[in-house]
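Heads up, one of the protein chains got dropped from this complex, but the rest are sitting where they should.
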Amino acid sequence: MNHAPDAVAGVDHDEHRSPYLRAWAALAVLTLVEYFYASIFRDVLGVLVIGLVFWAAVKAGLVGWFFMHLNQERAWVYLLIGPACLLAVLLVLAVYPDVAMQPVDGEAPNAAQALKTGS
Amino acid sequence: MTTLAPPLNSPSRSSATVGLVTPGKFAIWLFLATEVMFFTGLIGSYIVFRAGSSPRAYSNLYPPATDLSRTRDTVGIVIEDAGPDPDKVAFELVDAHVVGGAEEAKRLMDTAPHGVVGGLTNDKAADLVHKIEVASGHARIEPLKTQKWPLPYDDLTNPLAINLTAANTFVLICSSVTMALALAAIRQGKRLKSSMYLLATIVIGSLFVGVQVYEYNSLMFVHHYPVGISPTGHFRPDVSLFASCFFTMTGFHGAHVTAGVIALILIFLRSLVLGGYSAQNHAPIEMVGLYWHFVDLVWIILFTIVYLI
Partner (left out) sequence: MTSQVETSSSAPVGHGQGDDHIHPAPRNMLSRYVFSSDHKVIGVQFLSSGLIFFVIGGLLAMALRWQLAWPWKPMPILSRMLWSDPSLGYQMPPEFYAKLFTMHGTIMIFFVIIPILNGGFGNFLIPLMIGARDMAFPRLNMVSYWFMPPAMVFISYSFLVEGGAPEAGWTSYPPLTIARWATPGSLNGQTFWLLAVLCAGISSLLGAINYLTTILMLRAPGMTMMRMPMTVWGLFVTAILQAFALPVLTSALVMQTLDRVAGTNFFSPTGLAVANAPAVVGGGGPILFQHLFWFYSHPAVYVMILPGMGMVSDIIATFSRKPLFGYKPMVYAIGGIAGLGFIVWGHHMFQSGMNPAVGATFMLSTMMIALPSAIKVFNWLGTMWGGRIQFTTAMLNAVAFVAMFVIGGLSGIFMAASPVDMHIHDTYFIVAHLHYVLFGGSMFAIFAAVQYWFPKIFGRMMNEPLGKLHFFLTFITFNCTFYLMHIVGMHGHLRRIADPTVYESLRNSGVTNMNQFMTYSAFALGAAQILFAMNFFWSLAFGPRAAANPWHANTLEWETTSPPAYYNFARIPVVHHAPYEYSVPGLEVDFLPQTKPLPPAAMLHPVNS
């Protein structure tokens, strides 16, 4: 917000471009980081998920912050995007127990089996 | 025009609308919020499906979702090399009655080094490996391994090409930066430069779509994959829940990119007309740009959770 691009007509344009190019370089590096991180931790699911989600969030943040100019926009943008993100998380969390925590097939029959043989 | 923008004649209006709110910009951000919810429906479903998938839904020796309760003691072989004369190896498989017929045996030879034959006893597997060696091919015995979901880099359950797509991710990121530069250029009144950046964005964006199409084509038609990926050898939306999610998510993303390229072509053409856009008047470039970056952002997430996790 402090640096409305048009206000700096006189500034040399490298200065002007540089945040984009720096964001781009960071994104390129992070893509590489993700790539190697994924191949190193491919067998450790927890570390893999947490790390990759973190890197992806940073990358998404860079795109939003610099390319979509969230660094220059005002609160109203966040009022649109914020609730959407909140609802997105809420929906997944609420659905999670029902869909992702179902009894594993095979477990229940085995339990029944165990009961039968036990009695 | 708007509640928050300064009056039309004020000098600060002369350029960009960044930081200000116009109906168009408000609407595009609102649209992006609805897109967030749409992709939440798709990606959220993927997340809960993946987390809730049965630990024995995928295996290296049987098609996805096979009931493995009676196949626990079986092993398989992986044909790693069909040798100089694949027909001979294929003949051995047909002879041992482990494949449906000559046709299927032939297809298996194409799948090498991941030609999987499952459902064998230990003895039979050893025997078969021996016979294949004699036919100057090469095979190894593979014990049954089950998993919840196809893991990245696991050639027997996951067909996705990570290297190619990582490169493609970088391609899309490049298109995002050219898009941002196009907007920055027009804000300084550099019309030609802006047009060129738009053109670059179109070309790079199309390259991304092209690679996607290439990948779809090889997944669905060209390649033969081992049975743990698909019973038919082709990776198509119906072969597993993983495939369904993959094609739906990347397909809808691809459709969004394609729509973005079309929009970019339209504003590119308009930018060539004298007076098309100027330092004062370039809202369409800003809006298409926002959309384009959003699509890039979605891809960053998709690449991470579909390909890498």
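Going by the order they are written in, the chains are A and B; count residues from 1 in each one.
Simple rule for what comes next: a contact is a pair of C-beta atoms (placed from the backbone, for glycine too) under 8 Å apart; a residue touches a chain by one contact, two chains touch by 3 or more.
Only a predicted model underlies this, so the values are computations on that prediction, with no experimental measurement involved.
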Chains in view touching the one left out: A, B
Option from B:A65, B:A126, B:L207 or B:A263 whose C-beta touches the chain left out: B:A65
From B:F26, B:F91 or B:F170, residue that would touch the chain that is not displayed: B:F26
Candidate in contact with the missing chain, chosen from B:E35, B:E104 or B:D127: B:E35
On subunit B, residues whose C-beta touches the chain left out of the figure: 1-5, 21-23, 26-27, 30-31, 33-42, 45, 48-49, 52-54, 57, 63-65, 67, 236-241, 243-245, 247-248, 252
Those residues of subunit A which, in the complete complex, touch the missing chain: 75-76, 79, 83-84, 87, 90-91, 94-95, 97-99, 101-102, 105
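Quick note on the criterion: only the chains that are shown with their structure count from here on.
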Centre-to-centre distance between subunit B and subunit A (centres being mean Cα positions), rounded to whole Å: 17
Residue ranges of subunit A touching subunit B (in the complex, touch as defined): 1, 4-6, 9, 13, 16-17, 20-21, 23-24, 27-28, 31, 34-35, 38-39, 42, 48-49, 52-53, 55-56, 59-60, 63-64, 66-69, 72-74, 76-77, 80-81, 83-85, 87-88, 91-92, 95-96, 99-102, 104-106
Subunit A partner contacts - residues on subunit B that touch it in the complex: 14-16, 18-19, 21, 26, 29-30, 32-34, 36-37, 40, 44, 47-49, 51-52, 54-56, 69, 151-153, 162, 166, 169-170, 173-174, 176-177, 179-181, 184, 187-188, 279, 289-290, 293-294, 296-297, 300-301, 303-305, 308-309
